[in-house]
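All protein chains but one are shown in place.
Chain lettering (A and B) follows the sequence in which the chains are written, and residue indices restart at 1 in each chain.
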Amino acid sequence: MKANPRGVLTGIHFLDGDHAAAEGALAAGADFSAGYPITPSTEVVERLASRFPRTGGTFIQMEDELAASIAIQGAVWGGAKAITVTSGPGFSLMMEHLGYGIMTETPFVLIDVQRGGPSTGLPTLPAQSDMMQARWGSHGDYEIIALAPSSPQECFDLAIRAFNLSERFRTPVLLMMDECVGHMLERVVIPPAEEIEIVPRRYTKIASGETYWPYSLDESPNGDLVPAMTRAGLGHFPHITGLTHDEHGYPAMNAQAQTVLVERLIAKIRNHVDEIMILDEDHVDDADIVVVSYGITARVCQPAIAKARAQGLRVGLLRLVTVWPFPEKRIRELAGKVKGFVVPEMNMGQIVREVERLVAGKAPVSSVTNAGGEVHDPDVIYRAITEVKR
Amino acid sequence: MVEPKAKATGPKGHVFISPERCKGCGFCAQYCPTGVLEMGDAFNRKGYHSPIASHPEKCSGCDLCGMYCPDFAIYGVKHARG
Partner (left out) sequence: MSNTAMEAALEGMEPQAGDVSEADQHPIGEWLRQERMPHIWCPGCGIGTTVNCFTRAIDDLGIPREQLAVVSGIGCTGRVAGYLRLDTFHTTHGRAIPFATGLKLARPKTKVVVYSGDGDLFAIGGNHFIHAARRNVDLTILCVNNFNYGMTGGQVAPTTPEMGSASTTPYGAIEKPFNLPDLAKSCGAVYVARWTVYHVKQLSNAIKTAMSKPGLTFVEMVAQCPTLFGRRNKLGDGLAMMEEFRKRSVIKHGADTRDCELTMTSPIVCGTFVDTARPSYINVYSEQMHRILGDRYIMPDSWREVLS
């Protein structure tokens, strides 16, 4: 369906990533946010606080990130489309509720505008050091969808995509920004509402008062594994719990129920990787050296790659727009063909571990680390490219 | 799901007991305002003593027993008027 015009600020804007992400949420039809201030994400909620009353939404600043990350889920079960925003320390606090959302299959978007860590770290400076936390930060086994924008424009576009994926798969989706993309100002084009495609929440067709089971697959096409949704007030009387549950939603404290549920939650994402995956490839198909990067660092790679190409090296850039699920298939494909991989990231080596795992020793993988605080010097990346030896 | 129930009828109401639901706490017998109930000697399947209506003629169907019962194992119903 098309976006509701009341949330779409159509036009050509000069915005930073934080503001663009807020506009993306609004364009996607978000109508609820509960947040908590934390640098460098605060501007997102400040903008939502200002814009929501004029677009039919509600913003509430909660007392902490623990409250914010669960208040949005209460709102979703009241029928809202909800988002919360944070940075490192708040991301850590939100982990329990990320798991609750995954377990209860509650769609929402959670933005992490990454900053230097660990702990209080560098509140005003960028990093990309929460990428593994995005994958593994909550306890238990699960799959997660995480997108990484490289520009304010992408903050807008991927915020919409994040909502669409969350509704499609009835799961929380992460938007992994960083302080650089969040605070840089760039041209952001917001199209007319009728050009924005929105995936609506798939509500159950079961009538009010009839028997509805919140985790039944009866209304799901074969293999889809996504149950139909409901909300409070429709006469469906779901019981929603974070305990391991059966398709009735009732707690089922046994290994069989655990196996059925956890395997379905994981397969729900894994089986649809192709639908979820977005990769931005530049000269990868005939590359000798593939640079794998994401977020702001992918842009910092560009002058380094250009310089290397000018020296005659066949270098491609594989930009991960979808970081999780990780593009296993593509990396495995490339592993047998290329002379080496270079993985620059603004952390001490996180996504590179996935690359290494999938390359499985078939080619050298070079990790270009950065403790955070400022983007790489492109020359460091250039040197790593030139030093790739088969 | 249909619990086996026993019913005792007094002049003003009935009391229904589901002995298999009972966990023998004794609230109903203690707090019945007219003394209808006693905890019985027999055991249910789980080993608890459930109540018996030893004085059904005193039952008014007030449902105080039902309000106390933590296991929804007993309740009272007033006779319909008229």
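The definition used in the following text is that contacts are C-beta pairs under 8 Å (C-beta built on N, C-alpha and C of every residue); 3 or more make two chains touch, one makes a residue touch a chain.
Everything numeric here is computed off the predicted structure, so don't read it as measured data.
Note that the undisplayed chain, when the full complex is considered, contacts A, B. When you scan A:Gly11, A:Gly140 or A:Pro251 for touch with the missing chain, the hit is A:Pro251. Across A:Thr10, A:Thr39, A:Thr58 or A:Asn271, the residue that sits in touch with the chain not pictured is A:Thr58. Where subunit A meets the missing chain, the touching residues are 6, 31-32, 34, 53-58, 60, 62-64, 66-68, 70-80, 82, 96-97, 100, 208, 231-243, 250-251. For subunit B, the list of residues touching the undisplayed chain reads 1-2, 4-9, 14, 16-17, 19-27, 30, 40-45, 48-54, 56, 63-64, 66-72, 75, 77, 80.
By definition in this document, only the chains that are shown with their structure count from here on.
Separating the CA-averaged centres of subunit A and subunit B is a span of 57 Å.
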